[in-house]
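With one protein chain removed, the remaining protein chains of the complex are shown where they sit.
As written, the chains take the letters A and B, and residue 1 is the first residue of each chain.
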Amino acid sequence: MSSTATDTAHGDGHGHDAHAPSGWDDPHGHGGHGAHDAHGHAEPHWLIKYFWSTDHKIIGMQYLFTGMFMALIGGFAVYVFRMQLAFPGMSVPFYGRVTATDYNALVTTHGSVMIFWVAMPVLIAALGNYLIPLMIGCDDMVFPRLNRLSYQLFLISAIVLIYSFFVDGGAFGGAWTAYPPLSAKAEYNLTPTGAPLWLFAVALEFAAFLLGGINFVTTVMNSRAKGMKMFDVPIVVWMIIIASILFMASVGPLIAGAVMLMFDQTIGTGFFDPNKGGDPVLWQHLFWFFGHPEVYVVLLPAMGIVAEVITTFSRKKLFAYKSVLYTAVGTGGLSFFVWAHHQFIAGIDPRMANIFSVTTLLISIPVAEMVFVYIATLFGGSIRLTTPMLWALAFIAEFLLGGVTGIFLGASGADIYFHDTYFVIAHFHYTFFPIAFIASFAALTYWFPKMFGRYMNDTWGKVHFWISIISFNCIFIPLFLLGARGDHRRIYDYTHFPDLMKSGMQDLRILATLSLVVLLVTQVIFLVNFFYSMVKGKKAEQNPWKANTLEWQCPSPPPHGNFPDGLPTVHRGPYEFSHPDRQEDYWPQNAS
Amino acid sequence: MSVQEPRKPVLPNAVLGTLFFVVAEVMLFSGMISAFTISKAGALPGTWPMPGQPRLPAEATALNTALLILSGIVLIVAHRLYKSKNPVAHWVTLASWALGTGFVALQGVEWWTLLNAGMTLKSSPLGGFFYLIVGGHALHAVIALVALFMAWVKMARGTLSPGFFFGTQTFWYFVVLMWPVIYARVYF
Partner (left out) sequence: MNSLLTIACAVCGAGEDPAKGSYVGMTLIISALPLAMLGGIIWYVVRAAKKAELAENAQQAKTDGRA
């Protein structure tokens, strides 16, 4: 374990430059791989080894499996509260009767789990950790211990959240956006212990991603393979980096707000309490100042995944690599100027609202441009409809719907009517579902052979794809229709609201709920396929999709240290497909 | 097995990592300060500070402010001396630490007086924001002072790594530079 290529590389130049200055990150003064050197002496228990590993691939897997587990919780929560909406008062199978307090807790749990404990860890932390060192051709992150700490904090945050389901009063019931006064006072949200625990879990989770983000950015800046210039970095790596930077720059005000809200909840301060001279709308600003950049934090990595998949399966160079990159940077910059579109009717100055309308409409331009670039990439390519490719194409189609409906909401006049209806719910699910699930499925099916050295079953993959996509649309198209008819989003039992029980409205709710059940059950196909293929799937070679990026130029699965034949040297960009001078239609970045 | 030529990083890892961390920290404080500013501007007339509540001791705090800024300047000098391998560098570092500790101690005295005068987290929005922002700053100052003390010990023993010293310095400069902004916004 101690004289592999990796450690040699550490011994001379590379290792020194990469690790020596990190002394303040590493109190014992030796390089980041100290933990591994210890293996020679006494083999610790494999569990300890697993949880204390600093290998980026293991940490990536830890994030992935934790995220998948949390997705089950988020999925169960949505099942229960959708059943209540479709069949009010019924005893939900596997749960029982849903009280109003339960309903609030379930909605809150669903929203916060899916965004903070599924989308973020899977898209950014899991894929970022797994892919970045492989794709830029180095052996590990530059701060491996910081990386391990990041996962451990994340795990603790997940445990705190799960623990909060079982305390007195149950899980937090103030919605994922935690608007005061509902979230600030136990008299209103009825979850005296759940509320501060929820906030604490969210704050811990942010600390974890802050550490992870710093690590990603520094690694990409300083540890790229020899010869890899700025424009040779694969788009997905760029996207994860830009997303991490956006996260770091926007999360501060929310952490400030979270501390203030926690004081309001526990000590009884009045930061957001109008009776004590506070201002509840202030929280909305602090939350969405982070919240809107956050949606791009998850969008950009998803866009990056799609770029990798569609270039590989259309055997074409990415159309306008540099435009995609500059567009992503531009989107990130603009995303700091749109947040108040969430407060259009919270009593902000309407002239302010106009300005934010304009910026909101503006930001749809770069996003649309990225979609056009991807379509141009597909144009004229030799397209192979493998499972990952289907997911990637579905991402483009479905996300488009989400983006377009965002424009309706961004027009402040229209938003007076749409705000807090199911139209908003449908809008952000047409963006978040493609991001958190469709793109993740694209990524998992695409990189599965690399991660586990085996193929997933393609037929079952396609069955899973089609049923998921159809049922997804059958959930949210009805919700668009309901929202346009004024269906308010925070109602527990519509039978008390005759205006919202007019002809056909309940039928649409039932249709959405039944489609949801189909969607959830379908995921069993994926889980079985995933875990079965991990051990029994067909063996995959090193580069099964004939792709160019560096992760495909090392064994599947990559060993500790990633590149057993020495770190690669890069000669060209990542998307040199179907080059006219070449017999093969691909040209690995490191091939001479 | 190939021998790799090192990629020379443009900036060392510790430098880059600290820079991004400081960006996040600055945003944390700007979130609190902007919330404070908006709350203050929106307060009903005559409620800021609440009647019967103490005024913040802006004049007395000028002394603290001076101490802190001086500490930052002294640390710059220490850095110069350290770079030129001057043996007194660690004493200058200790002086910077002592000045910073003086700042924190005076802050403690100030909090004590204010608490005794009836200004608490709950007494008014001003009290809440005061302890939130100034307390947040004090927390950072204490962490930075612990690091600075460790840097002094290591420097005196000759085991200080440049990365550690750089990280500590950046963090301390952040604490020093954040303070005048807080002082100007919160105390007046």
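Convention: a contact is a pair of C-beta atoms (placed from the backbone, for glycine too) under 8 Å apart; a residue touches a chain by one contact, two chains touch by 3 or more.
None of the values given here were measured: they were computed from a predicted structure.
S.K.: Over the full complex, note down every shown chain the hidden chain is touching.
M.R.: Across the whole assembly, the hidden chain touches A, B.
S.K.: So one chain is hidden, and I want to know which residue out of A:80, A:98, A:245 or A:469 touches that hidden chain in the complete assembly.
M.R.: A:245
S.K.: Determine which one of B:26, B:50, B:98 or B:115 touches the chain that has been left out.
M.R.: B:26
S.K.: Any idea which of A:44, A:274 or A:347 touches the chain not displayed?
M.R.: Spelled out, the listed residue whose C-beta touches the missing chain is A:347.
S.K.: Can you tell me which of A:289, A:374, A:494 or A:563 touches the chain that was removed from the display?
M.R.: Missing-chain contact among the listed residues: A:289.
S.K.: For the chain that got dropped from the picture, name the residues of chain B it touches.
M.R.: Contacting residues on chain B, toward the hidden partner: 8, 10-11, 16, 19-20, 23, 26-27, 30-31, 34, 37-38, 40-42, 44-45.
S.K.: Considering the whole complex, not just the chains shown, which residues of chain A touch the missing one?
M.R.: 221, 245, 249-250, 253, 289, 333, 336-337, 340, 347-352
The rule is simple: only the chains that are shown with their structure count from here on.
S.K.: Could you pull out which chain B residues touch chain A in their complex?
M.R.: 1-17, 20-21, 23-32, 34-35, 38-39, 42-44, 47, 121-122, 124-125, 128-129, 132, 136, 161-164, 166-168
S.K.: Would you mind writing out the residues of chain A in touch with chain B in their complex?
M.R.: 5, 8-9, 12-14, 16-25, 29, 142-143, 146, 210, 213-215, 217-218, 221-226, 245, 248-257, 259-260, 263, 267-271, 276-279, 282, 286, 289, 565-567
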